[in-house]
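Only one protein chain is missing; all other protein chains are in place.
Presenting chain A:
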Amino acid sequence: MSHTRPRRLWRSVAALTAALALSAGCASSGQGGAAQGNGQKQEGGDVTFLIDSLGDTWIPNNSAISSFQGHIWGHVTDKLVYVDENGEVSPWVAESWEQNDDATQFTLHLRDGVTFSDGSPVDADAVVANLDIWAKGRPDDGINPIGLFPKTYQSATAVDPLTVQVSFNAPTLGFIPTLGYHGSILISPETLALPAEEQADLSNDIGSGPFTVASWKEGDSVVLEKRDDYDWGPEALDHDGPATLDTLTYKLVAEPSVRTAAVQSGQAQVAYNPSPQELGPFKEQGFTVAAPRYLGFVNGFALNTQVAPFNDVKVRQAVQHGIDRDQILSTVYTDDWLPAESFIQSNVPGATDHSADFAFDPDKAAVLLDEAGWKAGADGKRSKDGTPLSLTLYPNPYLATSKSVDELVAQQLGDLGFTVDIQAYDVVTYGEKVAIGNPSVPAYEVTRSFIDAGTVAGVLTDANNGEDWFNLGQSDPELTQLGSEVASSVSTDERAPVLDELQGYVLQQGYFVPLTQIVQRLYLQSPKLKGVTYNGVAYANFYTAYLEG
């Protein structure tokens, strides 16, 4: 039989080629432009949102940080305040608030008439129960605290049914903005008292949002339907009463090309996380691409100042000047991405433009490396006393484009004389092996959202259980001083100049190497879908959305 093999193989190859050509043909020729709406707003309607994952657990406190479940929580629950994409804080369930002079005590005045979907009121007692569980969790029962909730939290008390007083043991200017973060969702106290296993069942998680959970299937889909008696949306969204859409269906489709093709063919209205390179043709066909930026740190490297070669400021600066950000933007991303101007995203209130401190300048980078004693050998690779100038990058598994970006960075630094190695891990292994300050991690790739620039103070040094991103401890007095000034600020006006100085200092010392601003949530939408809003953590909200006929 062996003589037939080559012929069989040839036939198979031919048939496979034909099949692929057919498939490609169908993909490109089947659909023309996108069907545009007629400009008429429809009442009701159903929207299908295709998503690549629905995260892990639905225990409200444990799931909050996930980038996927926030989509559901944003519709099923309300928050005390609303934070828009520019970091502007405005009233929601909390109608107004006051703070004392040293920002250690806050009084929240709640809106009257807000109810959870089981009918129980969202009153001061309910808010106190939520604040307590956000701050402390129930660790012995497997309920985590909310990671970003201020550790300075002392207690909350219900002064009257619509007034809550919250105390902190140190100035906590970030408290109010944190109430708009995706972890700070108001859940019925009855749900909060349930054991972890029952909270993990999404149907038991009662919120006060414009939608309720109609049905859900683990790892498959969540169907939400509008709550007719909802009438307490955020003022900033300028929309009264219940949502316009009848239902929202979040359906898990793991394959990105199936998600986008389903939107293209009209079977779904939104595809989450399409690959950036794929977007150009869709835009030309008239589809909507939304690339909202979140509030947070830019994508970049926090350098470990205690290990060679980054224990030398000149090498750190050389890396800053050796990276061509425009090339990253044009190769990996589209026009919707912006270069970094600082180490925090430019839409964060208090962010200032320091791009000159780390502008692409390969000649300057080469001079800095020469000065630092790293000389280029015959092969162009630099070394000092026989030690090669080497660096290992660990792409951040939470950012899909991270590996492509790191590959470009490796190339660019390679041109400069670095020997760059890339080590990619999955989420669990990454969490285990790649930690800030680990001697084998010279550059930690940051992708992180926050809601208030005060968060910056908590990462710079190890003061107050800080994360110590640059492995400096408190050995840099100026950085420690600036950090504590930011942390102890009692008003944003007072904080702004310090924050500006701090950004300049961190960048001039080469502690942080910014790459690009982050768009972690990317949406491809049907042109008939209008009125979608994006909050400060870039989640699409369909409370105000509607379909055109």
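As a convention for this text, contacts are C-beta pairs under 8 Å (C-beta built on N, C-alpha and C of every residue); 3 or more make two chains touch, one makes a residue touch a chain; residues count from 1.
Rule of thumb we're sticking to: contacts and distances are computed from a predicted model.
*Asks:* Name the absent chain by its UniProt protein name; which of "TIGR02186 family protein", "ABC transporter permease subunit", "Fe-S cluster assembly ATPase SufC" or "Sulfide dehydrogenase [flavocytochrome c] flavoprotein chain" is it?
*Replies:* Missing chain, per its UniProt entry: "ABC transporter permease subunit".
*Asks:* Among A:Ala35, A:Ala254 or A:Ala359, which residue is in touch with the absent chain?
*Replies:* The one listed residue touching the chain not shown is A:Ala254.
*Asks:* Just one of A:Gln99, A:Ser117, A:Asn130 or A:Asn144 touches the chain that is missing; which is it?
*Replies:* Answering carefully, the residue with contact to the hidden chain is A:Asn144.
*Asks:* For the full complex, which residue in A:Ala196, A:Ala400 or A:Ala496 touches the chain that was left out?
*Replies:* A:Ala196
*Asks:* Tell me which residue among A:Val222, A:Ala262, A:Leu279 or A:Ile323 touches the hidden chain in the full complex.
*Replies:* Answering carefully, the residue with contact to the hidden chain is A:Ala262.
*Asks:* Considering the entire assembly, which residues of chain A contact the chain that has been omitted?
*Replies:* 1-2, 4-5, 7-9, 11-13, 15-16, 19-20, 22-23, 26-27, 30-31, 48, 50, 56-59, 62, 65, 137, 139-142, 144-145, 147-148, 151, 196-197, 199-201, 217-221, 249, 251-255, 257-258, 261-262, 264-265, 267-268, 426-429, 431-433, 435-436, 448, 458, 465, 467
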